[in-house]
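Showing just some of the chains, left in place.
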Amino acid sequence: MNITPETIWEDVRAIREQAPLVHNITNYVVMNTTANALLALGASPVMAHARAEVEEMAGISSALVINIGTLSDPWISSMNLAAQKADSCNIPIIIDPVGAGATQYRTTTATTFIQAFFPEIIRGNGSEIMALCQDGVATKGVDSTSESSLALDSAKHLNRTTDSVVCITGETDYVVDKTGVIAIKNGHPMMPRVTGLGCTASALCGAFAAVNSRYATAVAHAMAVMGIAGEIAAETAKGPGSLQTGFIDALYCLTRDDIERYFRE
Amino acid sequence: MNITPETIWEDVRAIREQAPLVHNITNYVVMNTTANALLALGASPVMAHARAEVEEMAGISSALVINIGTLSDPWISSMNLAAQKADSCNIPIIIDPVGAGATQYRTTTATTFIQAFFPEIIRGNGSEIMALCQDGVATKGVDSTSESSLALDSAKHLNRTTDSVVCITGETDYVVDKTGVIAIKNGHPMMPRVTGLGCTASALCGAFAAVNSRYATAVAHAMAVMGIAGEIAAETAKGPGSLQTGFIDALYCLTRDDIERYFRE
């Protein structure tokens, strides 16, 4: 498992050429910014959550992104229907367990979904990933040297039990599959001050997985592109408002040269 | 049916003076940007979807905009209640059939709504308009020379059977009523890379129809203003992020001189 500016660029070009339809069942907070990020990258976003149409929508899509922020029971029901259809169509499922660990409802919903569908990709921050496998990692006890390494242990455990590619985002992003770990060091410290950039990262995983079935590589590419676009935007941003605007512009304008200049493993 | 910079400007001024209340039952993705576009233009947006209040809200509004993106059954029920009230109050109804043709649920919902309420205005892209009248246009067979002309045939058929003003947006926007077709050539190729600008176009139809009861003219004015604001924004935009910001600024700052300089039939 290895990524280079060349492999990243190939996927970006494929997304721009194929404009894959990415079906999102996501939270209210980020719907607009997620759709704009997918459009700026070159993908085609669709948001649909009604039981009456999620199967049909998933059936014409190239990836399904499930995000449990602003969750409620009718949405869980639709997420399950859509995921069954995605499974039967062999399109990749990405889950973003927003807020797992914060409430039992979110932890249970995410865990149950993962056990039912073994999604191709799980992306969260360190505490969310840890919340998804407390049992497994609890056996490691309190000897783990840091929260970051504890999250990485959780990710490895989660990958072993589900075979999902697991991505932890933070100052360094980690992508874990059975062959190893890729670390990506792009990004900017102001990015967590923009709401929903984590959700956007999960949505971009959908776009990359739609054009590249080597999912660990696709996720690593998505994280590199997120971070690079954030760094480019940060160069002229005056705060998180202009960072959000510049991030969308940077996704749209991204060139092979940008990737070569900014990419850091 | 004829529009000029002068007639466009009259409606813009009327919106700024009257600040008509436009009631939107619209999708989650675009609520924020739609409200901002209406405010920037000078109208007063309100979003309300609860069965308990949609009739009262429609009853104090000057236009009702129905948008079927992120649809679900409770929302359909509220759309119907609001439309009944709008009909009884003689305020214009605008429907945006987002995603008609993509799922049966959306096609059926849009078609049923149109047959029930004969809305004053229908606005969609080419494939949505075609999805609304496949039977009618199917009789034309495969001889139509292009998708664009097929959409225009569909729009004319839809206008004949419903008496609605039908607007197809795309590189050229077409407004169809029984007296003929207006074509508006404003706009910028980056606009489709901003999510929800089509939905914004429908919302602006609501504002223009609220001050001008010659609905075909009102819709043509709305499309010209959309396109002109997009062109002005594109002059300094670095991508779809800054295009969205600049579009709102341009709506707010729009002058008679801008309209005279940019308007293209």
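Here are a few things to note about the model shown:
To keep things simple, chains are lettered A and B as they appear, and every chain counts its residues starting from 1.
In the analysis below, a residue touches a chain if its C-beta (ideal position, glycine included) is under 8 Å from a C-beta of that chain, and two chains touch if they have at least 3 such contacts.
Just so we're clear, the structure is a prediction, and the values are computed from it rather than from any experiment.
Because all chains derive from one sequence, the complete complex can be expressed as a copy number, which is 3 in this file against the 2 shown.
Rule of thumb we're sticking to: only the chains that are shown with their structure count from here on.
For this pair, chain A with chain B, the centres built from the Cα atoms lie 34 Å apart. On the chain A side of its complex with chain B, the touching residues are 28, 31-32, 35-36, 39-40, 45-50, 52-53, 56-57, 60, 74, 244-253.
Those residues of chain B that touch chain A in the shared complex are 27-30, 32-33, 69-73, 99, 102-106, 192-196, 237-242, 244-245.
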